[in-house]
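Of the protein chains in this complex, all but one are displayed in their positions.
Chains: A and B, in written order; residue numbering restarts at 1 for each.
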Amino acid sequence: MSTAEQRVTELGLVIPDYADPPYGGRFGTVKAFHRVGSLVFLGGMTAESRDGVVLHPGHLGADVSVEQGCEAARRAATNVLGMLRLAVGSLDEVAGLVQLLCHVAATSDFDAHHLVGQAASDVFVDVFGPAGVATRATVGVPSLAGRNCVELVVTAEAASPAS
Amino acid sequence: MSTAEQRVTELGLVIPDYADPPYGGRFGTVKAFHRVGSLVFLGGMTAESRDGVVLHPGHLGADVSVEQGCEAARRAATNVLGMLRLAVGSLDEVAGLVQLLCHVAATSDFDAHHLVGQAASDVFVDVFGPAGVATRATVGVPSLAGRNCVELVVTAEAASPAS
Partner (left out) sequence: MSTAEQRVTELGLVIPDYADPPYGGRFGTVKAFHRVGSLVFLGGMTAESRDGVVLHPGHLGADVSVEQGCEAARRAATNVLGMLRLAVGSLDEVAGLVQLLCHVAATSDFDAHHLVGQAASDVFVDVFGPAGVATRATVGVPSLAGRNCVELVVTAEAASPAS
């Protein structure tokens, strides 16, 4: 059975490096992660590239289709993988995902938020297998910074507690 | 003094069984809970029955009254009790609630979100007594999956750490 890092290679996922340039910067005074015991808390991740290009800005139910929203969720989830690598050194050091809180910029009559949340889950399950299945809540928001359509807040469990 | 499970019986609460059929399914690749140490993280719970019937779909401030929103919050909280049973085996194994994050589908001029959050808290306090009092944040959302009007994200503390 292949490891998480091997699956990244097999899937051809391109994961951003949040060490170079260091995460934060244009977002203000934030850090990428905080470890307490075996818990790993990550900052909110959107579908932005490292130089700030937003994939599919706008709102589900209006100018962003479900398919585009799912694509943004997959990109945001791939960015989360980069944050996890930064936090614990290698995706092979991730014991599992704990919680996925998925915010979807949506109109008041949109009702398929769960499809966007599922697109993020798909990435985690592709990479981590059963350990990538998280508890999940997907909720609408009227707007996000930079007109992003998805923001993920992930908590994970590391294989070893923080030293 | 009666235990949490005894109070459920006294109150006549009907708590869904998330083991049969297994939780997830139509929601996608999600799990019901994740335990780390004594913490129990639960997936987002709405006021849906196990076969997907949504209680009071719509928006507070528009087509859902505060009374209906409170009823939906109580139903969602009762669903959370079912998730807690699944997670730790019995409500008597719950040491206390840690955090209740309550999302309320609401218009931009609605201002009584806390009443809906309180309706969820009422259920937890009825069942767990003082241990059911959680830290709480109740926030508006423009929309939720399936037109639900309430979604609860609960973290609890188990009486014994995960083995």
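In this text, a contact is a pair of C-beta atoms (placed from the backbone, for glycine too) under 8 Å apart; a residue touches a chain by one contact, two chains touch by 3 or more.
For clarity, every value in this text was computed on a predicted model and none was experimentally measured.
Engineer: Which residue from A:11, A:53 or A:145 sits in contact with the chain not drawn here?
Structural biologist: Residue touching the chain left out of view: A:145.
Engineer: On subunit A, where is the contact patch with the chain that was removed from view?
Structural biologist: On the subunit A side, contact with the omitted chain comes from 27-34, 36-37, 39, 41-44, 59, 103, 105, 107-108, 141-147, 151, 153.
Engineer: Which positions on subunit B touch the chain that was left off?
Structural biologist: These residues of subunit B touch the chain that is not shown: 37-39, 61, 96-99, 101, 106-115, 117-118, 121-122, 125, 133-142, 155, 157.
In this text, only the chains that are shown with their structure count from here on.
Engineer: Could you please state the distance in Å, as a whole number, between where the Cα atoms of subunit A are centred and where those of subunit B are centred?
Structural biologist: Here subunit A and subunit B have centroids separated by 25 Å.
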